[in-house]
Structures are given as structure tokens and as C-alpha cells.
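There's a structure below that I have some questions on.
The complex is shown incomplete by one protein chain, all other protein chains being positioned as in the whole.
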Amino acid sequence: MRTRSLPGNIAVYATVGAVLITLLFPIYWMVITALSPSNQLRSFPPRFWPENPQFNVFSDILAAQPFGLWMVNTLLIALATLILSLTVSILAAYALSRHNLRGGESVGLFILLAKMLPATLLIIPLFAIFKSMGLVGNIWSVVIAQATMIVPFATWMLKGYFDTLPHELEQAALVDGCSPLGIIFRVILPISAPGLAATALYCFVISWSDYLFARTFLSTSESTWTLSMGIASMKGEFTTSWNVIMAASLMASVPIILVFLVLERFLVGGLSAGAEK
Amino acid sequence: MASVTFQNVKKSYGSFEAIKDLSLEINDGEFCVFVGPSGCGKSTALKMLAGLEATSGGTIMIGGKDVTELGPGKRDIAMVFQNYALYPHMSVHDNIGFGLKMRGAPRAEIDRKVADAARMLELTPYLSRKPRALSGGQRQRVALGRAIVREPSAFLMDEPLSNLDAKLRVQTRSEIVKLQHRLGVTTIYVTHDQIEALTMADKIVVMRSGEIQQVGTPQDLFDTPRNMFVAGFIGSPGMNFFTGVVTVENGQAYTSFAGKPVALPDAAVRCANRTVVFGIRPEHIEVLAGESAIRMPLTLVESLGTEKILHLQTPESHRLQSSEMDFGTEDQRDAQTMLIRVIDDNRYATGQVIGLKFPQDKIHVFDGGMRL
Partner (left out) sequence: MIDFTAPRHRAKFGYLLLGPAVVLMAAIIVYPILLSVSISMQDVRIARIGGESEPWTFDNYIGLFQSAEFWEACWITSKFVLFVGGVSLVIALATAILVNQKFHGRSAARLLVMLPWAVPEVVATVIWAWMLDSSFGVVNWMLLRLGLISAQIPFTSDPTAAFFAVSFVMIWKGYPMMAIMLLAGLQSIPEEQYQAAEVDGAGVWQRFFYVTIPNLLPVIGVALIMTTLWVFRDFAIINVLTAGGPLGSTTTLSILTFEKSFAFFRMGEGAAVGVITLIICAILSRGMIGRFARSVH
């Protein structure tokens, strides 16, 4: 490996720094605005660091808005979606990986279908279906909708990962007398942590970010509102308390960013396991 | 007791027949080796025996019981894989004991049996380690431990030595044979290496293109191969082949090689006045002086001390087609060269003309591929 010269090194680190600063500036701005006292917001030129940061904006939000409720709802939905999606995709991905099923190609089509399908179209009939089932206003409507959109891609990612596991392991387990379902849970899953982590991260991020499904199915019952809906409602048509909404945004982003920080390193592997070369 | 029987077993993948009609009886306690070039069907046969592949026809019996429709876990077999197939997330102890656990054995019994197996295979200090912390040879022994601890009716082994380096392979080979003799379990062993087959087996099954070519002891296959394929496949370096015309004089069959007459076994008499294929092993060709000896120049001398491999060129009129010489072995023989294996204190040099004799009883005669 060539070692870089000093000016080369400086160039690389400088570029990396500049790029990161530019790309992450909005996040920085969110934090700054959240901490700014509201009278400082109406200043031009804007301040790049608040004079006296206000930390009680966070507790104010929790007290004033039903923010805690939004957070809990979003969390519940994300967890339920995660469990549902993972279960369905693990089984499907395993089947596709190990058994040369005739349905194999159609799954590829399903993935594309889920990616091509404008969710705004899907909610038209879905709303009618869920309404007739009495699920409108129930978070399970959102969970089912989200999970269904997630499953194709999750299946594809997991299948790519399972493909890298040697078939002989399952053959050995069969000879050892393990049941087919037992093989999945005792042999395959314990060694699939990277693939599972990547898929879980994907599930979580998509679910946490969802706005359309939540807004369509949960508008009517405020007690089921998610963070996305809540924050969108804080943006007024004419005026907005920007520091408050930024603080709420920050609090809404922290959990998912934390999950992201922990699981991100599995993502490249998870995608290249199934990626086209 | 724990005999293994294949009755008219077939296997097809769509229109491709991987196994045509396999019928074979393996006795209790026998070490049976399936050997043949890649694609011959030996691994397929083993997988069907294990229950990892379904048959397209026929019956498989283990210990007198029809197991054809049973899953691998119900056939009372144990298997050792080429890549060991150890469970990476489990310790050596749990790997070995997994089969017992699946059968519901109590914890104490599992621990006891695993300890016994580990002791037999010298794995006791490694019981709490994970497979990734073991060397190739150690992993192989864990795979063996997993197999023996269940005390099954049959051991199935799928090229277990292929991933080991040469030295370890030789060592492990004899260990496996000793283990099998000690435990007395019927063993079916698949390999592409005929040396493994010759040194380990009680009974060898030579396969080619989905069909059994010959079944017999190593000595049987070596001395009396049934056809040209078995003759050329078994033995290293492989058998020399040459063509020639059979003449009969006074009831004695002869052919001529490089101008000199060569006496043939009596079976050749029926091929009078026809061209057939002859075979003679490098170790059977005698080097001697004398008027009646065939005189040939050496094209190459490979000396390993007292053992020497002498190369000479097959006279053109006696050469086979190279397509007839394809036995699927790793050390391919070609149709232009004949080899002689001598063990003596003489010195030989390239270009030196030596005298040869093909002993009558060591010549194999092949008519239409079959040995006479």
C-alpha cells in the first residue's frame, strides 16, 4: 500500500472535514436552534452559537405537548413492525435461500413492486379496507402497512446473507436430528447477527420515518399520533416557534440516531450481500 | 445388524441420470469406500444414503430397516463432512453433544458421552473452545467426535480429508482406520483419491457416470480389475496401456512389442488375429538383459534413490487414443509414455537402452474395454 505524502494527507483530511461539515450542517443547525432562546431567532444575520442556551425547552415540550405520547406510539409501532417484518422475512428469506423454489423469481418482482408502488395510491384502497375492518385509528393498521412495504426488501437482504452460510451446517444439523424449524432458530439465526442487524436497522429507520401511513390512518385519534405527525402539526401555516419545533425534532431524532450509530456498520455488508456487482 | 443395502437405487435430476441403477450390499462393520472421478455419483449416493437427497427410485436399507422415506435424523447415522460443518457459535462440547441433545438425552449423560469421545480423540483440553479457535486437524477431530458420540449404526464420510494438508492427511487417514476398527461401526466413505481407497478400505466401490464399475477388496481391484477404467483408475502411477495384434501359435497367444514377441495369458487366445488393448503395471515390468528382452531407450529417469521411475516412449503403432486414457485421476497418464517402476541399486540414464520383459501373468488383456 502506498503511503501518502504529508500534503496528500492534509488534502484528504481537509476534504473529509469540509464534506462532513457541509453535509451535516442541517443537524448542527437543528441543535443550535433548539437551544436558542426564542427572541434570538429573529436575528439577521443568524447566530451560529446561542448566547445563553436554553435547556428547559426540552422539558417544556414534554410538559406542554403530548410529546411523550407521540414518542411512545412511534416506539410501539416501530417495535411491532420490526417483529412482524423480521419474522416474516426471516422465514421467507430462508426458504428462498435454501430451497430452489419455483416462486423464487416472483419475489424479485414483489420487491420491485413494493419499491415502485406509490404509497399514495396504496392508501386509497387500504383506507377503505382498514375502515371496513375497524382498524382506522388503530396503530395496527400502520404496523401492517409498514411491515408489508418493508418485507420484500428485508427478505432480499436476509436472503443475500443466508446465501453466504454453508449448506453443510444444516445438513449436519439434520443428521443430528434437528427439526427444520429448529435448524432456523438453533443454527442459522445465532450466526446471522450481521444480517439481522442490518435488516433491523432498515426496518427501524423506515418505520420511525413514516409519515404517510400514520397520517392517513391515525389522523382521527390524537392519542395514537406518532412523532412525525406531531412535529408536522407544530409547523404552523404562518408562524412557527422554531426553537420549540427544533427541540422536538432533536428529541425525536435521538433514539433513531442512536440505533443507527450502533447498527450502521452492518449496513454495507447487508447491502453488498445482495447487491449487483 | 448394521448392514447397509442399496436396492436398485436411481437418481435423476430432470432428464439427467446421476445414478442409473445402484445395487450394493455393505456388511456390518465393513469400511466401504466409494471412489471415482468427479461427477461419478459417489457423493450423490452418499447423500441419498444420508437422507439429504431423495431417491428417484429404489430402496435403501440400514440395519435391515427400510429408511428410504425417512429423514436423516431418523436413520441412526452420523456424518463427517468435507468442510467439517461445525456449528460456529457453539463450543466443542456443545458441537459434539448436539445430536444427543436433539434426541433428548439428559444433561449428565451428554456430558459423560462427550467426555468419553473427547478423550478418545484427544480433544479434552479444547472442550470449551469455539471452532474458530481450532486448527484444521482439530476441527476434523471434533467432526469425528460428533459422529462417534451418538454410537450410530453407520458412519458416513464425505471426503473428510480433502481440506487437510498432505502430511496431516496421511496421519489422519490411519487414525480414522484405527478408530473404525476399534468401534466396529459400518462406515461408508467417499473420496476421489484412490490411494485413500486402497489404504483404508475393506471393500472398494469404483463408480463412473452413475454406475458401479467394480466392487471388491483393494487387492482384488488391483490384481483383477474388471475393465479398463478400473485398471487405469486404481494404482499409482497408473497402468500402462498399449495396443497390439494377437497371434496364436501352437495354442499359445502372442503379441509383438517393439519387434519382440510377448507371451500372453491364455484368455487372449479367443482374440486371435484381432487388435486389442493390453495393460501392465509399471511395477510389474521387469528390467533384464538377454536376447529375448525388448530393447527400448529411456526418455526420462526420475530417481528417488533406490526407487526409480523410468519413462519410455510408447511405439507409435502401439499407442491408444488419448481419449481412451482419460480416467479422471489427478495424475493423468498420456498415451505416448510408458512407465516402469524399479527398486534396485542400478543407475539409469536418459537415452540408455535397457532390456524389458513383460511377465506373461502380469499382462492384462482388454477386449472392448472389458478384461478377459
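In order of appearance the chains are A and B, and numbering begins at 1 in each one.
We take it that contacts are C-beta pairs under 8 Å (C-beta built on N, C-alpha and C of every residue); 3 or more make two chains touch, one makes a residue touch a chain.
Since we're looking at a predicted model, the values are computed, not measured.
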(Q) In the whole complex, not just what's shown, which of A:Tyr13, A:Phe55 or A:Phe185 touches the removed chain? (A) A:Tyr13
Q | Touch criterion as defined above, residue of B:Gly41, B:Pro72 or B:Pro131 at the omitted chain | A | B:Pro72
Q. What is the set of chain B residues that contact the non-displayed chain in the whole complex?
A. 48, 51-55, 69-74
Q.
What does the interface between chain A and the hidden chain look like in terms of residue numbers?
A. 1, 9, 12-13, 15-16, 19-20, 23-24, 26-27, 29-30, 33, 41-46, 87-89, 91-92, 94-96, 98-101, 103-105, 107-129, 131-132, 144-145, 147-148, 151-152, 155-156, 159-160, 174, 179-180, 205, 208-209, 211-212, 216, 227-228, 231-232, 234-235, 240, 242, 245-246, 249, 252-253, 256-257, 259-261, 264-265, 267-268, 271-272, 274-277
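The rule we apply is simple: only the chains that are shown with their structure count from here on.
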Q.
Taking the mean of the CA coordinates per chain, how far is chain A from chain B in Å?
A. 57
Q: Using the touch rule from the top, collect the residues of chain A that touch chain B in their complex.
A: 166, 168-169, 171-178, 182, 187, 190-191
**Q.** chain A-touching residues of chain B, taken from the complex the two chains share
**A.** 50-52, 71-74, 77-79, 81-83, 85-89, 98-99, 102-103, 146
